[in-house]
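Shown here: the complex without one of its protein chains, the others still in place.
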Amino acid sequence: MKRRSRPTALAAFAAAALLALTACSGSEDGADADGKTTLTFLSWTGEEQMEQVIDAFEEAHPEIAVETSYSPPVAEYIQALQTRVLSGTAPDVFLIAAENKTNLIDGEHVVDISGEDFVENVAPFNLETYGRDGAYYGLSLSSWAAGYLYNKELLAEVGYDAVPETWDEFLEMCAKLQDAGITPFLESVDQMPTTISAWIGAKNDGMDPSLDDQIFSGESTFAEQWMPELEEYNRVFEEGLMSPDVVGLDGDQVRDEFANERVAVINGGPWYIGALREANPDLDFEFSLVPAVDGGTPFAAGAASPGYAINSKADEDKQEAAKTFLRWLATPEAVELFQSLTNDVTVTSDFEPPVDPAFEPMVPSIREGKLYLPMIAWQRAEDVLNVEAVAQIQRMIRGEIEPEQVAEALDTKLAAS
Amino acid sequence: MTVPAWRRAALSVAMILLACLIAVPLYYVVVNTFKTQGEMVASPLSLPTSPVLDNYREVLSDPRMYRSFANTLYVTVVSVVLQLLVGALAAYAMVVRTSRLNRILANLLLIGFVVPGQSTLIPLYRTLVGFELVDTLNGLVVMYLGGAIFCYFLVQGYMRTLPFEVIEAARIDGAHDWQIFWHVVLPLIKPILVTVGIFQSMWVWNDFLLPTVFISSPDKRTVVLQVYNAVTEFTTNWPMFMTVSVIALVPMIIFFVATQRHIASGLLAGSVKG
Partner (left out) sequence: MTTLSTRPTAGLRTSGTRAWLSRPSGGWRQSAANKAFLLPAIAVFVFLFIIPLGQTLWWSFTDFTGYSPEAAFVGLANYRVIVTDPSMLAGLAFTLLFGVGTTLLITLLAIPLAVQLNKAFRGRNLVRSIWFFPAIPSMAILGLVWRYILSPLESGALNTVLGKVGLGPVSWLSDPTLARLSVILVGVWAATGWHAVLYTAYLQSIPQEYYEVARIDGATPRQQFFGITLPLLTPAIVISTFLLMTGGLKVFDLPYTLTTGGPGFSTYTITQSIVVSGVGQGRYGLASALAVMFTLAVAALSFGQLWLTRLVEKRFA
């Protein structure tokens, strides 16, 4: 008897669904009903933090309403933005990142902001990261840097108070730690190793034309530029100071070993600080730049954070509103608010970001733009090359191939792209 | 029915032990929802020293969570019902008429299984833009209708194992195709419909790929997108991530526990109880 009612129920259901289908389609216009301009914005920063920033902006600029959507970085964000840009439904303001800058600039999807007053306070390094030929396409307000974190107590046990400044001395220290029964060093290599990024950065610093200009113009090769560094890096494995098992570790696992005082030195960035302090309040640790090789100077791996960009396909008035938004974001008040919510190290000249004392040694590098990340410095095929580099370095660590073969593989990959 | 009691008890013990082993990773997920991030870093695998409910409190006090629950419920119910209907209708049509055309079509439909989803995302998005279905829940429903091919495939396979004399008898009695489908075929294929329905519900409920690309308004978000609020560029607040996941999954677990008896009910019900 129950069965009777079902076909009708289902039919009604399907009808309702169809009705809803047609009804829901015509509600989007985002127009100015009360003289307000509505700005659409795809945030890279999470809702928890960005929401407060947006609220503050809307309070300061009641004539503009910001309709924010969120997509978690990195891959999902890039995918969501790409799809929208292609289909003509891109938001008015979005983030230009290392992964999409080439395509966004080539496709003329972003507005040049180099003439705007709000870029004046921003570190040139950050603007140039998302620029080309003197034009700036992204307002990048902060940078990140990664180096080594060391456990002061464990280092003190073998007579050191900080990470040495050169790689030779660093390996010496690792040997001493190992003799004392302490795991000296763990570096997560599920991404480009921090050490290699920093070394290539140190080498590139002051080079003219830059190291990557030379490689990508065909003047030089990875084999020529990267070989000494790859060989030096391989020493830590050849001398048995770091287990090849690191190829199976990610950053979180390395951080957890460090938090539990099972390793003296790891690679990492400021994003570990909160979790480390919470997990082990007694842990006495500090950051240091990556020790130098080959007569260079200690350096940091890192990059300018993605920059706020304006959609060039947006209407004139939306672009104006977008500029108002960016101008406000670069003000000391906004930077201060953003900094307090995200703990990012900001790079505007009129605001000094407070940082955790342990991170102090890295701050000059960030403020001066002395940072390097291969994937961002590379000029094409960045993702493909990065995947190749990480995989080949892992094979080198496992002793399957020699450093030369890593460099050769990169040259081959570049030639094929 | 002649199985001795001790063998049944042994089976019971063995199966429960095995299930416990299988459940170990799930145990880790649940355990970490009662920890702070710091405690998870310090000891990811142990029991929480003093269980904290803060994660749950924080998630459940967020009104957006409830909104996204409602969105997900709507998308899941509508899309799974439509998928099952479209799939079962097609399966019925294919199985009762084995014409040459149908056979070709049957094989053609299987192409739906071999297309990698990552590669059709952009074309689909552009099509939906044309129909003004982007950033709408109904747009998601349309996308999930692709699952109808999956339903079709499983249901047709099951239908082939059924006794068709019943349908024959109904037809001789003068019943229409729709009547036969509704009153005779659907009850017969209940186990597979429930199985596929559960599976498709899991997929739609949990899917991240489609909502992240197709939904941009915060008020149209699905539950899984809430989960990813805990993700930032460099780190993820895993205890929070897991807590939202667990909360998002509770309805699915209840749904499975409530419906699974239908999978093995019907024919076997008698012998199980006996």
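Going by the order they are written in, the chains are A and B; count residues from 1 in each one.
By definition in this document, a contact is a pair of C-beta atoms (placed from the backbone, for glycine too) under 8 Å apart; a residue touches a chain by one contact, two chains touch by 3 or more.
Since this is a predicted model, take the numbers as computed values, not measurements.
Novice: The chain left out here touches which displayed chains?
Specialist: A, B
Novice: So one chain is hidden, and I want to know which residue out of A:H61, A:H109 or A:R255 touches that hidden chain in the complete assembly.
Specialist: A:H109
Novice: With respect to the chain omitted from the figure, which of B:L60, B:V77 or B:I263 is a touching residue?
Specialist: Touches the omitted chain: B:I263.
Novice: Which parts of chain B are in contact with the chain that was left out?
Specialist: Here the touching residues of chain B are 2-3, 8-9, 11-12, 15-16, 18-20, 22-26, 28-29, 44-45, 85-87, 89-90, 92-99, 102, 105, 107-120, 122-124, 127, 142-143, 145-146, 148-149, 152-154, 157-158, 160-168, 176-178, 181, 183-184, 187-188, 190-192, 194-195, 198-199, 202, 206, 208, 224, 227, 238, 241-242, 245, 249, 252-253, 256-257, 260-261, 263-264, 266-268, 271-273.
Novice: Since one chain isn't shown, list which residues of chain A touch it in the complete complex.
Specialist: Residues 75, 78-79, 82, 85-86, 99-100, 102-104, 106-107, 109, 190, 244-250, 252-253, 256-257, 260, 262, 381-384, 387-388, 390-392, 394-395, 397-398, 400, 412-413, 416 of chain A touch the chain absent from view.
Note that only the chains that are shown with their structure count from here on.
Novice: Could you list, by residue number, the parts of chain B that touch chain A in their complex?
Specialist: 36-44, 78, 81-82, 85, 121-122, 125-126, 129, 131-138, 141-142, 182-183, 208, 212-213, 216-218, 225, 228-235, 238
Novice: Note which residues of chain A are touching chain B in the complex, please.
Specialist: Checking each residue of chain A against chain B gives 3, 6-7, 10, 13-14, 17, 20-21, 24-26, 28, 40, 42, 44-48, 67-74, 76, 79-80, 82-84, 86-89, 91, 144, 252, 255-256, 259-260, 269, 271-272, 274-280.
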